[in-house]
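The complex appears here minus one protein chain, its other protein chains still in place.
Chain lettering (A, B, C and D) follows the sequence in which the chains are written, and residue indices restart at 1 in each chain.
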Amino acid sequence: MDLGTVIGLVSGVAIVAFAILVGDNPLIFLNIQGLLIVVGGTAATTLIRFPLPKCIGAVEVVKNAFTHELSSNHAVIEELVALARKARKEGLLALEDHESNDEFLMRGLTLLVDGADADAVEEVLMTNVRYFKQRHKEGQEIFKEIGNAAPAFGMIGTLIGLVLMLSNMQDVAALGPAMAVAILTTLYGALIANVVALPIAKKLEIRSREEGLVRELMIVGLSNIAKGENPRMLETVLKSFLRARELPPEPDKPQEVRAA
Amino acid sequence: MDLGTVIGLVSGVAIVAFAILVGDNPLIFLNIQGLLIVVGGTAATTLIRFPLPKCIGAVEVVKNAFTHELSSNHAVIEELVALARKARKEGLLALEDHESNDEFLMRGLTLLVDGADADAVEEVLMTNVRYFKQRHKEGQEIFKEIGNAAPAFGMIGTLIGLVLMLSNMQDVAALGPAMAVAILTTLYGALIANVVALPIAKKLEIRSREEGLVRELMIVGLSNIAKGENPRMLETVLKSFLRARELPPEPDKPQEVRAA
Amino acid sequence: MDLGTVIGLVSGVAIVAFAILVGDNPLIFLNIQGLLIVVGGTAATTLIRFPLPKCIGAVEVVKNAFTHELSSNHAVIEELVALARKARKEGLLALEDHESNDEFLMRGLTLLVDGADADAVEEVLMTNVRYFKQRHKEGQEIFKEIGNAAPAFGMIGTLIGLVLMLSNMQDVAALGPAMAVAILTTLYGALIANVVALPIAKKLEIRSREEGLVRELMIVGLSNIAKGENPRMLETVLKSFLRARELPPEPDKPQEVRAA
Amino acid sequence: MDLGTVIGLVSGVAIVAFAILVGDNPLIFLNIQGLLIVVGGTAATTLIRFPLPKCIGAVEVVKNAFTHELSSNHAVIEELVALARKARKEGLLALEDHESNDEFLMRGLTLLVDGADADAVEEVLMTNVRYFKQRHKEGQEIFKEIGNAAPAFGMIGTLIGLVLMLSNMQDVAALGPAMAVAILTTLYGALIANVVALPIAKKLEIRSREEGLVRELMIVGLSNIAKGENPRMLETVLKSFLRARELPPEPDKPQEVRAA
Partner (left out) sequence: MDLGTVIGLVSGVAIVAFAILVGDNPLIFLNIQGLLIVVGGTAATTLIRFPLPKCIGAVEVVKNAFTHELSSNHAVIEELVALARKARKEGLLALEDHESNDEFLMRGLTLLVDGADADAVEEVLMTNVRYFKQRHKEGQEIFKEIGNAAPAFGMIGTLIGLVLMLSNMQDVAALGPAMAVAILTTLYGALIANVVALPIAKKLEIRSREEGLVRELMIVGLSNIAKGENPRMLETVLKSFLRARELPPEPDKPQEVRAA
């Protein structure tokens, strides 16, 4: 889990907790019935919208996004260029021994070793990327829908509270606290959406884009290896995906640019 | 109907019912006139927006989406690979005997048996998928529009109630209950939109996407059969549509990957 | 005008009328000045946004959408297949005698008879469809803008009413009715948007899509006739645009599918 | 400036003025400080968003959109067909004498006379259209942003007013007028957005589309002239851009259709 996420989560919770605890009686912010309406209603509506396996899968996608470390673009380029060099010298079959934790890269290498041509490699891997992106999009979608549903159920809870309060106004002194309780569900909905669901949805989107870039680098690399292209040209092409800053410092920068 | 939907529907209704029943007098939440404005207004506006047959068709689409079981992607791939093997051994005409509940697959097989080439099969089936997706989109659209119209009529009902209340304020004691009644239509609108219409619209969208994937698998499969391609390569291509997890466990996983 | 629209319009008006008439004094819902702000302001802003001829044209488009009966997809397919058979037997010139109310079909036939090839027919007709869709989109746009402007002017009217009321609060008893009058313009805006403008905009969109499908069928049909293709294959292709349910029942359904 | 715009502007201002003047004291609607917050804040934020030259350019674009008369599509088609006839008879060089106010048409003719082929003419003019549309989009963008910023600063002004009022509630009698003043900025924001900024943004969009159509007609025409195509076929193609209604009435309509 990257440092920013940890800081964000801890400080986010700390800030809300502080704002609540500063009052005389923090327990006024706890309303079990209201919590049930917002959390339960949001969960129920999510289960109607999405098939159960997708909901369970989303949890895993999130766990993955927050803990799994991505290989750096630069390391991937290094690895691909090394593979291209090896393939040039020793032939495609030499790639059979390559070991990598990346399932996607291994799948591509297997295709290469099995003798698939550049077009076939690209087609199979692109289809794979397309569906991988769609699955990621589904994960984002679930959290976006939670981010929409939670405020809606917060409002529903508040409306129910207001109706109860307004239809029974004998004790004017009780109006304030009753109103406070009614407002609580709106607060719950806003917190669930803005502190939990929407940040996670965005995190997944960013993550999916980064992972997509890594895979795109791999497809370009593998297809060029299949075509038997010059490893040096490959390096230039792959590095054009990165911005100058991501390239590692080199002793002779101008020459590096020229070499490209 | 998948388990998640059942849990979602039952718990959703239970939660709202509980929130209402917890008050002394649950009947204050029932206001026939308000219900008429929201439900009737939403229905009326939907009938103006969409032709009657589409509205009736939408009901069927929903029934379908909630009850009809989709074949698993994996079973479809198995079936297509088996068909490819049969066609390779015994010729395309041998596919004539194949039995399937899937109308779309049968349509494709008939084309194959009739001697249509890969391009013709793809064109006819792709057109079919395109219009099938459009019809699904129309179903979603109806429920999305209901999800927009219901809160709007909820607000209209509340505005009417407020005008009635405000222009007749002699009895201050009656203000609270009158206000409660006015707010009720907003609550009805929010419930119709968030518990019924929007979840159904999303469900249809997800469903359409899944059904589209199954049909896409079939088109790729049938067009490859028409081209007489290697059933083993076909399997690799089709499986690249799935994520690793959806593939069934095999005794020797690494070899399976290699075989691909 | 299809039945659903009639039911929708009548019941929509009836529901709102009923909600208003149920009060002691329905006249409190009539406020000429408020009506002027909302209707006049919306009309004025629409005239700034859209050129006058487009505004006038939009009225006609709506009249058309609500009264003009579309030919059924199935009838169009029948007609095209019959034309294809005639052209095959008697040559393209035989199509000169064909009579149709559909201006678009006649334009296409004229091109065919004049000896334009399939590509030219497609190009001219596709350009025509593209601009016809754009004109329809402009009609929708006008009603969507009305649907945005009416609530905005409703809010402007309410704000003006509130300022007038708040700056003159001597008579507290008059506050309620003054507030009621201020709220009225918001109600007017919501009614214009949700009962009139937005349903019409959606209706035009749906209508445009249906008309587009009919024209697409005609283009496919005419271009295939120009290519001199087999009328039976043409029928299969055209029917792939429809769902199974739209096809007429036939004595021997399975054979029909096979024949396709 | 077309008639609709004049009517729209005059009646829009008249309606708002009437609504305000109907009160006893129209001056309550004038609050210099509030006006400063909304107008000044909106202007400031627009200057941060857009470079100064674009802001100044936007004023000119608007002036242009409201005063510059577009040539009618039909006149442009006539002109292009005449040019095609002349080029056919006297050669492309004869087009050198053609005089037109339209800078775009002149640019295209110069290219033709200089001997550029159809593809080069299309490429240069299409690039031109693409960037012309982008510049128009930037004009729209500025007014859309104003339409977003004005209500936001209206709300900021109201919030500031409310804080001032609430933190100093000794004199209850002053509450009403203070509240009225606070609300005024929201009213200003709504008026700026809905009476000025958003209608102008839409007007520019419509205008850009119409101008784009005229230029597209010119590109099709000039490229066909470069290819030396039949002027009569050109007329058919160009007229397929228009709807039947825009074509001028002709003595023998059926024959005109046939001739096409």
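The rule is short, and it goes like this: contacts are C-beta pairs under 8 Å (C-beta built on N, C-alpha and C of every residue); 3 or more make two chains touch, one makes a residue touch a chain.
Worth saying up front: this structure is predicted, and the values here are computed from it rather than measured.
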Among the chains presented, those that the missing one touches: A, D
Of A:L35, A:A94, A:M126 or A:A190, the one touching the omitted chain in the full complex: A:A190
Touch criterion as defined above, residue of D:I37, D:A65 or D:A226 at the omitted chain: D:I37
Footprint left on chain A by the chain that the document does not show: 2-5, 7-9, 11-12, 15-16, 18-20, 22-25, 28-29, 173, 176-177, 179-180, 183-184, 186-187, 190-191, 193-195, 198-200, 202-203, 206, 209, 236-237, 240-244, 257-258, 260
Touching residues on chain D - with respect to the absent chain: 33, 36-37, 40-41, 43-52, 54-55, 103, 106-107, 110-111, 113-114, 120, 123-125, 127-128, 131-132, 134-135, 138, 145, 148-149, 152-153, 155-157, 159-160, 162-169
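In this section, only the chains that are shown with their structure count from here on.
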Equivalent interface positions on chain B and chain C, same or different at half: different
Angle (degrees, nearest 5) of the CA superposition of chain A onto chain D: 145
Centroid spacing, where centroids are CA-atom means, of chain B and chain D in whole angstrom: 40
Intercentroid distance (Cα basis), chain C paired with chain B, Å: 25
Category of the chain touch graph - line, ring, star, complete, other: line
Set of all touching chain pairs, with the criterion as stated earlier: A-B, B-C, C-D
